[in-house]
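For this view, one protein chain was removed and the others were kept in their places.
Think of it as A, B and C in the order they're written, each chain with its own count starting at 1.
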Amino acid sequence: MSQDYRCFASARRRCYALLFDHRTRSGRRMETFWIVISMLSVLSLFIESSASDLFPNSPKILLQLGLMEVVFTAVFTVEYLLRLISSPRKTRYPLSFFGIVDLCTVLPMYIIWLMPSLTLSANLMVLIRLLRVLRVLRVLKLLRYMSDAGILWRSLMRARRKLGIFFGFVAIILCLFGGLMFAVEGGNDGFSSLGTSVYWAVVTLTTVGYGDITPHTALGRMLASVLILLGYSIIAVPTGILTAYMSQELEKGRAARSCQICLHSRHEIDAKFCAHCGAVLEADTSQPVEK
Amino acid sequence: MSQDYRCFASARRRCYALLFDHRTRSGRRMETFWIVISMLSVLSLFIESSASDLFPNSPKILLQLGLMEVVFTAVFTVEYLLRLISSPRKTRYPLSFFGIVDLCTVLPMYIIWLMPSLTLSANLMVLIRLLRVLRVLRVLKLLRYMSDAGILWRSLMRARRKLGIFFGFVAIILCLFGGLMFAVEGGNDGFSSLGTSVYWAVVTLTTVGYGDITPHTALGRMLASVLILLGYSIIAVPTGILTAYMSQELEKGRAARSCQICLHSRHEIDAKFCAHCGAVLEADTSQPVEK
Amino acid sequence: MSQDYRCFASARRRCYALLFDHRTRSGRRMETFWIVISMLSVLSLFIESSASDLFPNSPKILLQLGLMEVVFTAVFTVEYLLRLISSPRKTRYPLSFFGIVDLCTVLPMYIIWLMPSLTLSANLMVLIRLLRVLRVLRVLKLLRYMSDAGILWRSLMRARRKLGIFFGFVAIILCLFGGLMFAVEGGNDGFSSLGTSVYWAVVTLTTVGYGDITPHTALGRMLASVLILLGYSIIAVPTGILTAYMSQELEKGRAARSCQICLHSRHEIDAKFCAHCGAVLEADTSQPVEK
Partner (left out) sequence: MSQDYRCFASARRRCYALLFDHRTRSGRRMETFWIVISMLSVLSLFIESSASDLFPNSPKILLQLGLMEVVFTAVFTVEYLLRLISSPRKTRYPLSFFGIVDLCTVLPMYIIWLMPSLTLSANLMVLIRLLRVLRVLRVLKLLRYMSDAGILWRSLMRARRKLGIFFGFVAIILCLFGGLMFAVEGGNDGFSSLGTSVYWAVVTLTTVGYGDITPHTALGRMLASVLILLGYSIIAVPTGILTAYMSQELEKGRAARSCQICLHSRHEIDAKFCAHCGAVLEADTSQPVEK
């Protein structure tokens, strides 16, 4: 019994290393495998949704896609159970971001199997379709490999207070102009409620401009022009904030590269030799190192 | 009598501290209270405007929303009177930006009560709806807390001359191209007047592109392409101006942080220790200090 | 006779100083006068073009606007003749940019008066309307006052080679994708000729997106998505070029400010005292000096 348990514990450890540890070669291969499977399952969703257009003459294709769906669900279920069992701390994985995503990925099929009556309700079908779409999020695991994502993320994090204030200010402008247009256009031309008017203001300020709701009175058009020119000016603000911080981060990256012989720092990120003593510089640590 | 007056003066001082002084904890709590009330009143406006869609089967909801409106008006009236009484200099508060906003917030209900005949006129109803929407501006008080807004504001202020010239130049381009399109398309396809053509030019130059007015002649389309490519080039100008100033402001912020022991300056904004002597740096004064 | 001529020459000199020299107070007042007149004449054009909408019940307003048009033409004619006479070098003014603009401003009315038969031709009416719109360009004289425009202009000039290459590259992409869409959509959905397809590509790449011409086939939508994402990436290029040059220009402006006492340079543009010796810095010469 103790032998069995030790054997099981060892298997669990190895399973954990395989599924969670990206520092080993086998772990990274396993991760690549899961990401490829996820991408295939997303591709299958795409094909299924437009199957009637793509293959109008072969109703069999829908059956085959349904079969693939079952296979994908089975594979993802196995993955989820393995991860659940091999994770040493019981509550950590199922409550993590990717744990919840993995659970959402397998749920829809089981809901349909176990409670077929639910599929009759339109609202629950929307929920099931939503859960299936979340499968896309599995591909996000890819980003964990990319160390360059760090500089973007740090710039975003350091700029988050300023961006937050900016978007608070934008939200007030949106409500104000949405309200003004609702008051001026008075229910005509699609400005049927405050909510719709704010939706129009979002579409306009960000220069998307669908054109499904447009002002038709002279006063409304003037107000719209003011909002558009305002949007044109403030579109620059997040760009300015992010650019300033990103320049600083890149500058920091340069400052951090220092020669280990003469301690001269501030080398270019892609420099290979020290500009001061000619010694070979170590590889830039912000680039991923291939083992 | 003198006792009464002293008592009243003391109450007024305390009331002033509560309503206008954001440095005390009670003052900040009071401010938070008013902002939450303002947000709720804005939310109530939103629900009211689409009540017939959201609750098609319950006409009672409109009555309840009307009641809430009365309560909000009462609360805002009390706030306005308290602020008016407690402000030491009589004309300062009612003529300030937020004083006018607070007044606009309470007016609509009283106009409807005192002069119900006005509501029959469509134009005055538009005015009343406009006044109600201004309630959104109360939320702007929130920005006063955010010291990070300062850096954005200072960049904007220092760039205002260059931005002004830029928008003057843009205005001339808009009139010119609006006029050219009016001459070329000659009243067809929505280009019915110079004003409408300039509205089209605004929508086009800023890349909003509703599509409610579009050129249909070959010459008009060429002119539109020139205007669009022009807009594509000059969209960069305000971004460039603001980014350059914002970088300078951030740089200034760094330059301003100096160690009090060895007087070494230019520390990173989020540095905690002096890079030169290792002394603990004081907290960044541009961050709000929690007392 | 010599007396007369001397008198005339002196009047011409004074007239020249008044009309062309912006360094004197009277010259600047005169310039302001002409710009205000120009703006009024542009405003009158706007009112005229939508007179039937604004004043549906008063046909007399058109007559009054016609009268104002005559007055404006008379005033501009007097200005043009005065400038022509007072300019010392005969060919310089009439061949300058503003000389041609001033001529275009007065021509339309005389064409209509002298050759009324021309107004029957639709093409010539377009030309006359075009000439009238050029009146907007008179307002550009305003920009000559604004010394801050210099920094924008210098950045644009220094970046013109890079911007030129960029737009050449964009032109090739536009022709290529316009041609591909024309080949793929094959004359349907508005893609009726190569010219129209390139117009669609312009509207799409620059994110204007009118929606008057949109792809409807799956392949066309994929191509459009590629073009859009390409546009999304390269929208950054002119911004990046201009921002980099504008930062350099601002930096140069700082470097140029040096203390006349201790010769310390690189002061902030809005610094009032030398950071090194405390001497009062002279006013920033890039700001316009009020005499």
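By definition in this document, contacts are C-beta pairs under 8 Å (C-beta built on N, C-alpha and C of every residue); 3 or more make two chains touch, one makes a residue touch a chain.
Because the structure is a prediction, the values reported are computed rather than measured.
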Considering the whole complex, which of A:I37, A:L65, A:L103 or A:I151 touches the chain not shown? A:I151
Go through subunit A and note every residue touching the omitted chain. 42, 45-46, 49-50, 53, 122, 126, 129-130, 132-134, 136-137, 139-140, 142-143, 146, 148-149, 151-152, 155, 163, 167, 170, 195-196, 199, 202-203, 206-212, 235, 238-239, 241-243, 245-247, 250, 268, 270
Touch list for subunit B against the chain that is not drawn: 53, 207-211, 218, 239, 243
Those residues of subunit C that touch the unshown chain are 158, 161-162, 165-166, 168-169, 172, 175-176, 179-180, 182-184, 186, 192-196, 198, 204, 207-211, 214, 218, 221, 224-225, 228-229, 231-233, 235-237, 239-241, 243-245, 247-248, 252
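As a working rule, only the chains that are shown with their structure count from here on.
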Among the chains, which is located farthest from subunit C on the basis of C-alpha centroids? A
How many angstrom lie between the CA centroids of subunit B and subunit C, rounded to a whole number? 31
Give, as an integer number of Å, the spacing between the C-alpha centres of subunit C and subunit A. 44
If a residue has to touch 2 or more other chains to count, which residues of subunit B qualify? 195-196, 198, 207-211, 235, 239, 241, 243, 245, 247
